[in-house]
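The complex appears here minus one protein chain, its other protein chains still in place.
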Amino acid sequence: MHRGHFRLLLGVMVAAMSLAIAGAAGGAPQRANAGSVVFGAEQEPPCLNGALAGCNNTWTSWTAGVALASLYIVKPDFSIGPYMANGPARVTDRSPFTLLVRIKPRARWSDGRQVTVADINFTWQARINPQNEVASRSGWDSIRRIVAVNSKTARIIFSKPYAGWKALLVDSIYPSHALTGTNFNEVWNNNYNNKAGATMASGPMKLQSYTRGQTLVMVRNTTFWGKRPSIDRITFRFITNTDSEIQAIRGGEVDAIYPQPQLQLAALRGQSGLRTQSRAGTTLEHIDINIGAGNSNPLLGQRWFRQAIAYSMDRRAMVRQLFRTLNPNLPVLQNNMYTSNQREYAGHFQRYTRNLSRVNALFRARNCTKGSDGIFVCAGQRASVRFGTTSGNRLRELALEILQAQAKAAGIEFRPDSEPSRLFFPRLAEKKFDLALYAWVGTGDPAGWIDIYGCGGESNYKNYCNRTVTSLLSRSDQSLVPKTRASLVNRADSIMATDVPVIPLYQKPTYFVYKTKLRGLVDNPTLQGPTWNTEFWTTS
Amino acid sequence: MTDDGKPREGAHDAVVTDPTDRTKAEIPAIEVGPDGATIMPASPATEGAVAADELAIVHEHGLELKSRSQWAYARKRFLRHRLAMASLIVLIIIVCAGLFASVIAPYTYDEIDLENSLIAPTLEDKHFFGTDFQGRDYFSRIVYAIQTSIRVAFLVAILSTLIGTTIGAIAGYYGGWTDNLLMRITDLVLTLPGLAVLLTAAAFLGNGSQYRVAVILALLFWTGLARIVRGSFLSLREKEYVEAAKAVGSGDTRIMLRHILPNVVGPIVVNATLIVGIAILTEAALSFLGFGIQPPTPALGKLISDGQELQDIAWWLVTFPGLTIVLTVLCINFIGDGLRDALDPTQRRTRA
Partner (left out) sequence: MVTFIIRRVLYSIPVLFAASVLIFSAVTVVGDPLAELKQNPRFSRVTVDRIIERKHLDDPIPVQYAYWAREVVTDRFGTPLLQPGDQIWNDLKRVIPHTLQLVLLSEIFALFIGIGIGVYSAIRQYSVFDYAATTFSFVGFALPVFWLALMLQILFTNAFLKWDVRIFYTSGLNSADTTCTFCVDRLQHLAIPAMTLCVLSIAQYGRFMRASMLEVVNSDYVRTARAKGLPEQSVTLRHALRNALIPLVTVVALNFGALIGGAVITETIFGLDGMGPYFINNLLSQDVYPVMAWLMVTATAIVTFNLLADVAYAYIDPRIRYD
């Protein structure tokens, strides 16, 4: 190589580097124009049709899903209020169970067509069609038919009473005129276009563009039937890495983020120019205890032993340790069916605080003695059980380690048993576990807990069978009077507080961080998410 | 050494085994010296001439040459390599720290103490490396993690050496179809991107136990050694003493083990040493990605991955395990280099 060439090459390198540095100096991200919000989305929707199994990601409904309004929405206090519906739904008949729903006269699609009963009908048909790979049919498959009283009034007739009907109508409504005759599994994968190629929307924002791996842009829906949105654009930027998210909001590249709670978010505390909201969410972290076949220690079949386990835990200290920096006021969950944010919440498990003398008493009453390693032995059976969770989930691993140390000090041994979720859940389903830490995602409505806690329930991995509990839950699923329903469910829960087939831990908190210039943002810890009220957002 | 887990490969076994050295890897024997002062076969050809010259000079002066075994020479050369010696000492310290973890560590590795969460490194309370999120002493955790890493790495080295040597020996000695088949299998393993295969294998065999992880790693690391051994066996089987042994009626296995294998010990040992280092790095990478050793067994990679979340507020969580890995592997590499010099002196040129 010639000397000259060498020098040339060197020069090029130097130039490139200085360009980079110069770019850095002037490279502050352009200020998004006023009226526009850049939102860091932690997950990318795999596809945009939120009803499908493959696209069924909360971020699907939180980003593009804003375009598809629903009849009702769940508000931050877990109450359900009308959105496209004109007032609360009325139960007009008990048998067959019939609902009367009215759609707002002004509710219309972005192409000018009205939202009508035909759309409700189409949505129902699409959801129950066995060809469509829909994520959840529960409730929809209880509908026998939908009668249009007029174009804006529907009578929904159920084949059997469905107590959770309120939660049913929170799903998005699809436009029948745009989607009839299309393949529901594929048509709205990447856009919400109608047959003429125009994007459809009934919500405050409509989908403008979707670039995989990069952004999803929503713009103001000028034909929105509700309050005119002040924001004219929301750019969702996919930032799947929590570190990147933190960087992005610190550096001002995004205006808001809604990350899963993680320890590194502590770095954002005290950052000026940012505001934080955090509430207890609907992911209910708990410990399942396997009472019957499949467990490795017959002591687990005995109620006193399970109670002893519960008394060995200091759930308060654990929750405080995990969320000290994120949400120091996060309460311990003391009920399995209702969340602490709900009116119906009753803390049946409150009695289970760390009580070593109680633990000792329970063991000694059965003539158990502590072995040389500090673990109780009862008639030759050591107080040792497996305890696992989904490995890789940091918060759960930490919780497990803390509880393990607490139990050891009390004389009970937890043998770690964690696996990645793809191996963990099948094992749960096969009931090959002792204690398992994982979560149910609640909707706020207690429908369906019978699957989990009732005798022979499909998701009852614990071999738990208490006839009273089962009958209470079954009756609650049929009960259409909210107060009665709540009391039935709570009675079931209080019995479980004595049986201890499960120990509730905490509700995973939400974490909403945004620039102070944004107003109107309200954290909605239900599945509705942070974008439930985009028409009320403003930016100064 | 590569992070995808496989020792670097030369383009052809017949030509180079290690791209940093350009000598041909054919290993002809050095002949016996003229006066019965046997210089046993081991090292590549170019040394033969030198040895003969030395002998000539020695005899000119009427001196006798003390008969020394090849191993004595090797040991001498190794001891002269100062960097390797220093590394050996440091490595012994580290390994002992790992082996005697229970004696050295001021705490156990799972003593949770929520009051003392995230303390920076200090001399107070003997928290030399600080504490982690649950208040566990970090120095203790690292020391126990070293134990795990070393154990896994040595297991991997031993297993892969056994597998690689066996396959290479059989392929090289028998040649023909056997050779072809075995080399195709080697290619199969080499074709796939190492890390990806490791991750898939970890998902398949179920990660978690350190022994399982060791087996998985060993199943991927044997290829380099197989090729080297095969190359050596291919050339060495043509030697006269092999023919002689056959004529006497020795069985194949006996020939392979007693006559050919000792000549190949040099590269095998060097390679095995380097594999220890690579195994430590790869196991750390696996644990970091969540596919390796699962808690509660402490592992250096997992410590780093756990510390990653808090790295902005607790730098020591990521720094110390990483430094440990770097130091350990560095020492192992220097030792490997020294061994290579000791057992394969022709590569002297490439030594620093």
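Note that the chains take the letters A and B in the order they are written out, and that residue 1 is the start of every chain.
Assume contacts are C-beta pairs under 8 Å (C-beta built on N, C-alpha and C of every residue); 3 or more make two chains touch, one makes a residue touch a chain.
Small disclaimer: the values here were computed from a predicted structure and weren't measured.
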{"item": "Chains on display which the left-out chain touches in the complete complex", "value": "A, B"}
{"item": "Residue among B:Ile119, B:Val242 or B:Ala285 touching the omitted chain", "value": "B:Ala285"}
{"item": "Listed residues A:Gly213, A:Gly270 or A:Gly380, member touching the removed chain", "value": "A:Gly213"}
{"item": "Of A:Val254, A:Leu300, A:Leu322 or A:Leu473, the residue in touch with the unshown chain", "value": "A:Val254"}
{"item": "Touching residues on chain A - with respect to the absent chain", "value": "1-3, 6, 9, 13, 19-21, 23-25, 27, 29-30, 32, 38, 40, 46-47, 52-55, 130-138, 185-187, 189, 211-215, 235, 237, 239-241, 243-244, 247-248, 251, 253-254, 420-423, 425-426, 428-429, 441, 448, 451-452, 458-459"}
{"item": "Hidden partner interface residues of chain B, rising order", "value": "1-6, 8-9, 11-12, 15, 19-22, 184, 187-188, 190-197, 199-201, 203-204, 206, 277, 281, 284-285, 288-289, 301, 304, 308, 311-312, 315, 318-319, 321-322, 325-330, 332-334, 337, 349-350, 352"}
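Simple rule for what comes next: only the chains that are shown with their structure count from here on.
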{"item": "Interface residues, chain A side, partner chain B - complex", "value": "242, 246, 262-264, 266-267, 317, 321, 391-392, 394, 397-398, 401-402, 404-405, 416, 418-420, 423"}
{"item": "Residues of chain B that touch chain A when the two form their complex", "value": "110-112, 114, 117, 133-134, 203, 206-208, 290, 294-296, 306, 308-313"}
